[in-house]
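Report on the structure given below.
Now for chain A:
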Amino acid sequence: MTNEVLLDFNNVTMQFGGVTALSDVSVKIFRGEILGLIGPNGAGKTTCFNVMTGVYQPTQGSVVFNGSDITNLKRFQITQSGIARTFQNIRLFSEMTAVENVMVGADARKTSSIPAALLRTKHQRAEEKESYDRSMELLALMGIADRASDAARNLPYGYQRRLEIARALATEPELLCLDEPAAGFNPAEKQQLNELIFAIRDRGYTILLIEHDMSVVMNVSDRVAVLDFGKKIAEGLPSEVRSNPDVIAAYLGVPDDAA
Partner candidate 1 sequence: MKKSRIVRASALIIGLSLVGVACGNDDSTSDGAAASCEGVKIAFFGALTGDAGNLGVNIKKGLDLAVAEFNEANADCQVGIEAYDSQGDPDQAPALADKAIADAGVLGIVGPAFSGESKAVNGKFDEAGLPIITPSATNALLSQNGWKIFHRALAGDDKQGPGLASKITADGKMKVGVLDDASEYGKGLADIVQTSLGDKAVEMNSIDPEGADYSAVVTAAKDAGIDALFFGGYYAAAGKLAKQLRDGGVEAQLYFGDGVLDKGFIEAGGPAAEGSIIGCTCAPFDSNATFLASFRAKFNEDPATYGAEAYDAATVFLGAIKSGARDRAAVLAFIKAYDAPGVTKQLKWDETGEVVGTAVYAYTIKDGKIDGSLGLIK
Partner candidate 2 sequence: MTLLEVTDLHVFYGRIEAIKGVSFTLNEGEIVTLIGANGAGKTTTLRTISGVRPVAQGSIFFEGEDITKMAPHDRVKRGICQAPEGRGIFPGMTVRENLDMGTYVRGDKGPQKAKDLEHVMHLFPRLRERIGQMGGTLSGGEQQMLAIGRALMSKPRLLLLDEPSMGLAPMLIAQIFTIIKEINADGISVLLVEQNATQALKTAHRGYVLETGYVVKTGTGSDLLVDPAVRAAYLGG
């Protein structure tokens, strides 16, 4: 972890009609860290995510990524600038094969378009090959390469979750946002996931993690930020946050529940 700020979520306020989903939230993500974002349901975690990835335009405030303002960029431009995400409820391209799913992600960095594809230029073929190789590599990293040519919808649940991560990684992000990756996992699977997250971090990715499961968040995160009712109520090391009275009151309840 360095002290270089990768993403600066700057005084963001987000309103829908009359409802304020986020009010004046500031979060910094440092390059190379794993930041956990927790909070009760409806606290604004997913909204945070959506603002970062361009799904929503914030009412106020800005998002600065890698030194440049990405607040008003389109979603795909944000992805191309280096932020990738997974989805809480799996959203794979179900009719495509696993490897094609990942290739869609890999294509984000490619430039060949219609004319190149029609002419099958040298450049295009090289890119195709690159996409394919990288996708297979990522599938292998996730441990799901054995079903690379199966349709995504036919994969088991655990594979689908991991395929989502592979697809996001294929866009070559600097920041990877994981939205409840452990949802529906049993403890053994969660343990594997933890290891996977570390492995990804070790490859130089910065990770933002939204998760309910304290065993995952607390074990994996370098730092944790807590949202409640659209406001940030705490930020710090997992151990600090865990004993923060505000957090206990708003979110954790009796501490031993988290076990």
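Operating definition for what follows: a residue touches a chain if its C-beta (ideal position, glycine included) is under 8 Å from a C-beta of that chain, and two chains touch if they have at least 3 such contacts; residues count from 1.
The candidates were selected such that all candidates are chains of the complex that A comes from, given by their letters.
Quick caveat: nothing in here was measured; it's all calculated off a predicted structure.
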Touching chain, any copy counted, for chain A within the complex - options 1 or 2: 2
Touching residues (chain side chain A, partner candidate 2) in the complex: 19, 39-42, 156-158, 183-191, 212, 214-215, 250-254, 257-259
